[in-house]
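Below is one structure, written out as structure tokens; comments come after it.
The complex appears here minus one protein chain, its other protein chains still in place.
Chain naming follows the written order as A, B, C, D, E, F and G, and within any one chain the residues start at number 1.
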Amino acid sequence: MTDRGHADRGYVDLGFARVDTDRAARTGDPEVVYAAGKTAEEVVAIVAALRADAPDRPALVTRAAPGTVAALTARWPDALVERSTVAVGPLLPPAGLVAVVSAGTSDEPVATEAATTLRVHGAGVVRVTDVGVAGLHRVLDVRPVLRDADVVVVVAGMEGALPSVVGGLVGTPVVAVPTSVGYGASFGGLSALLGMLNSCAPGVVVCNIDNGFGAGVFAARVARSIAAGRAE
Amino acid sequence: MTDRGHADRGYVDLGFARVDTDRAARTGDPEVVYAAGKTAEEVVAIVAALRADAPDRPALVTRAAPGTVAALTARWPDALVERSTVAVGPLLPPAGLVAVVSAGTSDEPVATEAATTLRVHGAGVVRVTDVGVAGLHRVLDVRPVLRDADVVVVVAGMEGALPSVVGGLVGTPVVAVPTSVGYGASFGGLSALLGMLNSCAPGVVVCNIDNGFGAGVFAARVARSIAAGRAE
Amino acid sequence: MTDRGHADRGYVDLGFARVDTDRAARTGDPEVVYAAGKTAEEVVAIVAALRADAPDRPALVTRAAPGTVAALTARWPDALVERSTVAVGPLLPPAGLVAVVSAGTSDEPVATEAATTLRVHGAGVVRVTDVGVAGLHRVLDVRPVLRDADVVVVVAGMEGALPSVVGGLVGTPVVAVPTSVGYGASFGGLSALLGMLNSCAPGVVVCNIDNGFGAGVFAARVARSIAAGRAE
Amino acid sequence: MTDRGHADRGYVDLGFARVDTDRAARTGDPEVVYAAGKTAEEVVAIVAALRADAPDRPALVTRAAPGTVAALTARWPDALVERSTVAVGPLLPPAGLVAVVSAGTSDEPVATEAATTLRVHGAGVVRVTDVGVAGLHRVLDVRPVLRDADVVVVVAGMEGALPSVVGGLVGTPVVAVPTSVGYGASFGGLSALLGMLNSCAPGVVVCNIDNGFGAGVFAARVARSIAAGRAE
Amino acid sequence: MTDRGHADRGYVDLGFARVDTDRAARTGDPEVVYAAGKTAEEVVAIVAALRADAPDRPALVTRAAPGTVAALTARWPDALVERSTVAVGPLLPPAGLVAVVSAGTSDEPVATEAATTLRVHGAGVVRVTDVGVAGLHRVLDVRPVLRDADVVVVVAGMEGALPSVVGGLVGTPVVAVPTSVGYGASFGGLSALLGMLNSCAPGVVVCNIDNGFGAGVFAARVARSIAAGRAE
Amino acid sequence: MTDRGHADRGYVDLGFARVDTDRAARTGDPEVVYAAGKTAEEVVAIVAALRADAPDRPALVTRAAPGTVAALTARWPDALVERSTVAVGPLLPPAGLVAVVSAGTSDEPVATEAATTLRVHGAGVVRVTDVGVAGLHRVLDVRPVLRDADVVVVVAGMEGALPSVVGGLVGTPVVAVPTSVGYGASFGGLSALLGMLNSCAPGVVVCNIDNGFGAGVFAARVARSIAAGRAE
Amino acid sequence: MTDRGHADRGYVDLGFARVDTDRAARTGDPEVVYAAGKTAEEVVAIVAALRADAPDRPALVTRAAPGTVAALTARWPDALVERSTVAVGPLLPPAGLVAVVSAGTSDEPVATEAATTLRVHGAGVVRVTDVGVAGLHRVLDVRPVLRDADVVVVVAGMEGALPSVVGGLVGTPVVAVPTSVGYGASFGGLSALLGMLNSCAPGVVVCNIDNGFGAGVFAARVARSIAAGRAE
Partner (left out) sequence: MTDRGHADRGYVDLGFARVDTDRAARTGDPEVVYAAGKTAEEVVAIVAALRADAPDRPALVTRAAPGTVAALTARWPDALVERSTVAVGPLLPPAGLVAVVSAGTSDEPVATEAATTLRVHGAGVVRVTDVGVAGLHRVLDVRPVLRDADVVVVVAGMEGALPSVVGGLVGTPVVAVPTSVGYGASFGGLSALLGMLNSCAPGVVVCNIDNGFGAGVFAARVARSIAAGRAE
């Protein structure tokens, strides 16, 4: 029903999807497929188009249902799988260093999404786990890790206070990710989101609730830029 | 327990429903049955009343559960079925042209509801799929399709930015449909809804979240009017 | 600090504003200046740039503060002023007919913004005032006006029920504008907005709260298209 | 762990519940058991205590899960069951007349809860079904029923406009019940609730979303009072 | 621009307003003018039309600004003025009895609006002031007043708990009016509104925030009906 | 219009107010007058009634407008005035110790309301000012003060993270008071309120936004109880 | 990937969790494991680390899924299990007395969480069940229990009015816990939460929705302090 696109227009029209094959040239990032709301067949077809267009770059699939994960690993057995995140194709060597810090063990799935995204987007990662503000000595103890990173991604639910504390301790840029961990008046992560947006520590920026992916893309871009500066 | 209505009062009282048989005369539209919250038996009975009252016009059923779809196709084997939308009876020839544009493949069910509604309400349809604003060249590429349509229905979730971009590119009237595609602070489509209501492009009007049906009815009325003007 | 644009790029860069001089070519509409948050001097400068670029088309200023209205009429004494809406330049002859219907007298400022916008955007207008649903006979009485229009713009505050009633009475496309008229749980127009979005009458589309301007732009585009069809 | 109450204190302490056996004396109403969140055993025990305390009055159970309904009918086979509402014990003769009006067939479960509650609380009931405002002739047609009732209970979802229309047609007191029928920006009935609270028709009062029970209790009290006045 | 109505159509079209002169016949209530958003001149003109149409019935003006109050009393010196509420014309003799109960002295303006509305709508009134639940003995002390009334209007801000307590003490129908008294998380009366909608005492119905007028209209209708029953 | 109460009923009915003279006997607290929404004359009359009833106990007035403060000090020149909080009558000797901790200097008015309330309600107070979490060493430095108090009242706006940090550092009970300090997505203190309700540090309880008064009453009761235990 | 902590740093780093072994020294409380979002294996590992670090103190697990409860009781057969709350290790002798009061039987799970937490945190408990404000005589009857307690924890859903009533009856500090009991406009406990935050009875503090645990920790700290004072 619609006119067909061509690869030299910067996309391939699969009928149900218009795959953006020009994205890497514009942004330097791998293409990403948001799998929620797509069938396993659709996701595999999109990834196949991306792999054919650029065999030397990875494609990242996020929010994949188990059936989609299975379909992807059936087709590409060497895919990197971390929970609902799947990377197909060769990874870039890591550039720069991002610390991914989580406030509690319940925040780990989101922190893992951030860390996997960072690796696929070409950044190095160091993980710091379970350093919530109710036991401050735990976060004070990892201050050197926070200071030495190029960027800190802070993942926290409930009241989302950890980015304020981290942002006050070090001058490293802080990317905060609220999670839906909590109950009652956490309202599915709204409380953590608002807390982070209102952080009294300047220099804290915020992503959508549970959006470890977005934090990873952003932090990787920054870390790669800093590393590129160093490499000049 | 209640007084019975008659067809010459403009409705038929089935006891559990008062079927509005006068609607076509008032509005020129086929009758529509909103199936959510009704049993399959109730829906079949309402459709049967409508078919008996006006055999030459289609009846449209929306938000039908699978059991209701099955009951409808058992009774009317030649019904048109698109996911949860079912049309029973002869379709009108298409008049005018509406472009149904979706921002991502996850928005397709809503775009399909709009397209099916348009066909049942007597309008022509052209589909444009997966032209989200993060890859602008895809939407710039279909500008001629948008310009030539009588109305554009734009379906988008997440931040709902596509109607603003389309509304700035062409002077065609834009009907925006926010979808519940997204997570976290999308709050079930609220983010897309607010984005569309606040569009900086003038001339964008908005429907309820996931309401492809409403957009289809409205756009079909406009397209038919324009075509009727042309036909004079 | 920024590179200067040129008129042949489709805009004029005034430093504090990048005036879109290409808009009429793209959309067929006059240029509009949203005056809220701009100084009177800025608004006058933008309008002057637009007048210079296209002397034969009107420019529309909305949400102008009294001082801005005064500055505009001082510069262009023959400007058309309706409350905070100002049109500078020659109007087009009206094409098509739009009925602007208000539920109560308190809704008049928004209805007037819609009507003025319609005239500036080249459509004919008929006004229907104070036909709220609590006295149904008033709206039933104007049914012929609603039926004969190409589009109906319905302006209502409080519970915003009038578009549902109008949308059930006639098949004319209905553009609903919620207003902030009300108090308490009207929450600044939110109640009317939600009511209109959830209208049980199909074919009702909605604008932002108090956005008579947006409704006018949209309805004018539709009315002009229908009239153009008739004129062929 | 707590001191035990006695019936002459106006309640019976079952340990897990303090059954208010004095309520009928204070309010003239039967006792009601809100079954959500209680086990079937708890509900049966509470009803048994109420039956023992006042064998000549009914007890009403609302929001009963199927297992609780089964347990109640196993113990009291002649209980009156309407969906999740169960009445145990002899009903009073009806006094006064309440019209229960629903906007759509999807609103029927709530309208039925109201009607059953009315009967158990001693009022007469007349039902009017499926008279939504998108087909006004249906509601205009039942005006005599609305006028002759002592109270009108209006049940509606989506935009909740029906109470405004009914409240403008007749002077009978209107009790509005918003339902959670709808989707998207209906936000679980919030849209209908706000619409009813902001009704432009004076004299409309509102209950909680889906609270047919509360509307029934209130309307029965009013209808009984009016009937008692007539009987003097 | 619009066709003129006639009084025998049930309204008078003043151009800026369509005055519903048929309302008294339909509902038995006096006509009411909601003055917010109308000029003093508009209000006076509407009231004059109503007075001319039905000299033997009062007209009620609510939410009048001081200038509007002045204009009304200049024209009708014997008008009844209570803060922003003005009644013009002869009052009916009171029928039935409504108790207007306020939780705190800050709630008095709303309680006064309810009481004035009741008197204008033909009901008798008894006032009970400042009986908040933090000093329960005050409300327990007035139980006889609550029990002897035909209806109780309960006006409360903050957490809005008083209707639940009153509704548990007596079987009189309770109309609850939340007020915007409070600060912080009262959110302009939202807290009181939600509290009243969720009252655990059955038989509590609710009006809009600060809507003493609406409660008065409703309660007067009920009280008049009960009194009319008694009078038969 | 209402029956008059008597002091031996536990209250004095002033007509516009029912002064609860029994409160001290029930709760051990002084009577408090919430002045918002009351005239200066009403407040003075209520305080006079309280002073007459119990000359040996203080009366506390909160949220007094400047005119009300002036009227109170004119009548009782030795009143204790702290911004909008006024205490009339002799203070009790302090018992126990409450630390009032504020996150920033903008939070001081609320912290002052808490401290004044504490003194009037018989507790000792120590103030700690401007120890926000963005400079953690400031709060770590006052740990001994926090540990030695019987209760800590923590006052903070923006993201409201300080109670979580304090609650993790010491085992002293923490009463958190969100303030409306902030802008944008602080939504008038909502962000701080939600943050405190979702605190990951157990044992944090919360008051209304800007409610230094409520925190003071609660903390004073606890501190007096602990001190009374010590004194036994 | 991160540097390992040591017990003498006040925590043990399990890789997926940093167990705060210093907490008892800082706060006097047992360590608590919030089990939601953690696997059964993770919870068992954390509890094992806590048991090894401090064999003489209990560890408390809250919000445990059935599988986690089973895993805990398999490992520690003498664990104390109350619904989803599990305590492992020896309990302290009770100090002080806390009354846990619930408004309805549906609130019992939250009241039980509070009571279990209190016992594990070393406080004595008395339970009062089902004393909602719609039957005031039930709560008036238990006034002595409320007065004799050191703290009252009040658990209520729906409109959350019980803390206001209790807070007005006695001077005992009141900790209010809103529950998600209710439907419609209770919005998952939001109505009860707002009601409690706006309580007109001074001295009411509030916890998160359904947070019986937090109320228990806070109340136990207060009760232990009061008892410690008495013991001096």
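Operating definition for what follows: contacts are C-beta pairs under 8 Å (C-beta built on N, C-alpha and C of every residue); 3 or more make two chains touch, one makes a residue touch a chain.
All of these numbers come straight from a predicted model, not from anything done at the bench.
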**Report entry** Touch partners, limited to displayed chains, of the chain removed from view
**Finding:** A, B, C, F
**Report entry** Residue among F:V32, F:V86, F:V125 or F:A192 that touches the chain left out of view
**Finding:** F:V125
Report summary line: Cross-chain touch to the chain not pictured, restricted to B:P58, B:G195 or B:G214, is B:G195
Query raised in the report: Out of C:P58, C:P109, C:G132 or C:G189, which is the one that touches the chain we can't see?
Result: C:G189
Requested in this report: In the full complex, which bits of subunit C touch the chain not displayed? Write them out.
Outcome: 1-3, 5, 9-11, 15-18, 20, 22-23, 34, 36-38, 42, 63, 178, 180, 188-190, 193, 208-211
Report task. With the missing chain put back, which residues of subunit A would touch it? List them for me. Result -> 26-29, 32, 150-151, 168-175, 193, 197-199, 202-209, 213-215, 217-218, 221-222, 225-232
Report summary line: Touch rule applied to subunit B and the missing chain gives residues 103-104, 132-136, 140, 158-161, 164-165, 167-169, 182, 184-187, 190-192, 194-202
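In this text, only the chains that are shown with their structure count from here on.
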Report summary line: Between E-F and A-F, more contacting C-beta pairs sit at A-F
Query - Equivalent interface to E-G, taken from C-E, A-F or A-B so that over half of the residue contact pairs match - result: A-F
Query - Intercentroid distance (Cα basis), subunit G paired with subunit C, Å - result: 57
Requested in this report: Averaged over CA atoms, how far is the centre of subunit D from the centre of subunit E? Could you give it in whole Å?
Outcome: 25
**Report entry** Centroid spacing, where centroids are CA-atom means, of subunit B and subunit G in whole angstrom
**Finding:** 51
Requested in this report: Please set out, as single numbers or ranges, the residues of subunit G touching at least two other chains.
Outcome: 104, 134-135, 168-169, 184-186, 190, 193, 197-199, 202, 208-209
